[in-house]
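Shown here: the complex without one of its protein chains, the others still in place.
Up next, chain A:
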Amino acid sequence: MPELSFNIDHGYLEGLVRGFKCGVLKQADYLNLVQCETLEDLKLHLQSTDYGNFLANEPSPLTVSVIDDKMREKLVVEFQHLRNHCLEPLATFLDYITYSYMIDNIILLITGTLHQRPINELISKCHPLGSFEQMEAIHIASTPAELYNAVLVDTPLAPYFIDCISEQDLDEMNIEIIRNTLYKAYLEDFYNFCKNLGGATAEVMCEALAFEADRRAFIITINSFGTELSKEDREKLYPRCGNLYPDGLSKLSQAEDYDQVRQVAEYYASYRELFEGAGTNPGDKTLEDKFFEHEVKLMKQSFMHQFQFGVFYSYVKLKEQECRNIIWIGECVAQRHRAKIDSYIPIF
């Protein structure tokens, strides 16, 4: 019966987020954006959408990175507004959404310090949704154990990190492994949290997270070909909350080339479609884009359900996709490279 009292606690925010969703750019907007000649044109058109005058105070000339920053800022302001007004368990749910950004930020900072970049430059590249106060001191750590003890022990990510402490030192390979281990722990935790919430939230979110988990498993496998990652280690990185678990994952762990991955996907109707449409030839969509498309579809579906938290997750994901789209178009416009300008992923 949680639906009965859902609106008492979360009705306002759900309404708000559904309202925000209506501001997501439509296909017609993209058609207009694609015709832009300069970034100024892009700005002019974005002004007529829900973005409003978010670029009004930027002096010319405009750059893509300014647009990116401003769009991100807008999303963050909206998200913070939601977060500041919410009650449990929605608060925890929204926090879970930020954890993935925190993971990305940590990895970004570690990689950056590994390459001797100044910390200030790195901080400005971090996603503001995933910032936490110990973040800036991350570069003192030189081993995973140190990272855990000095920096992460106070953050919500601490429990996820326990599995990584055993790694010896921080090099490129290990950073990737840490990232994926963190992600795996995070996804599984989030999955269980949503499952415990029950009701429509569990229904929607488990599907979304299962897809996310499977996508990671596929990508990890494909990216691991030609690296020194062993099959056993690879299997440890697969998040175990997707549709692939357990059979698909064990088969994936045995895969040695792209075709074998493809064969695994054959067993799952929804993934088969994705692999069938994907290709590397010009004109074909990449597998990554296919995954994004599928994600967008899932996210749109979640708005069909009432009384659940999935809409918040979906909104953030859709908005991110929208940012990627606009940035893509913006880059194409800025670099006068219009051949591939159409390969954005329409949302509505």
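FYI, contacts are C-beta pairs under 8 Å (C-beta built on N, C-alpha and C of every residue); 3 or more make two chains touch, one makes a residue touch a chain; residues count from 1.
Throughout what follows, contacts and distances are computed from a predicted model.
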From the list "SRTD2 protein", "V-type proton ATPase subunit a", "COMD9 protein" or "Origin recognition complex subunit 3", give the UniProt name belonging to the chain omitted from this structure.
-> "V-type proton ATPase subunit a"
Touching the absent chain when the full complex is considered, from A:Gln134, A:Thr286 or A:Gln306 | A:Gln134
Of A:Ser60, A:Ser166 or A:Gln335, which sits in contact with the chain we cannot see?
-> A:Ser60
Considering the whole complex, which of A:Asp41, A:Asp68 or A:Asp189 touches the chain not shown?
-> A:Asp41
Against the hidden chain, chain A presents residues 32, 35-37, 40-41, 44-45, 47-48, 53, 56-60, 119, 133-134, 136-140, 146, 149-151, 153-154
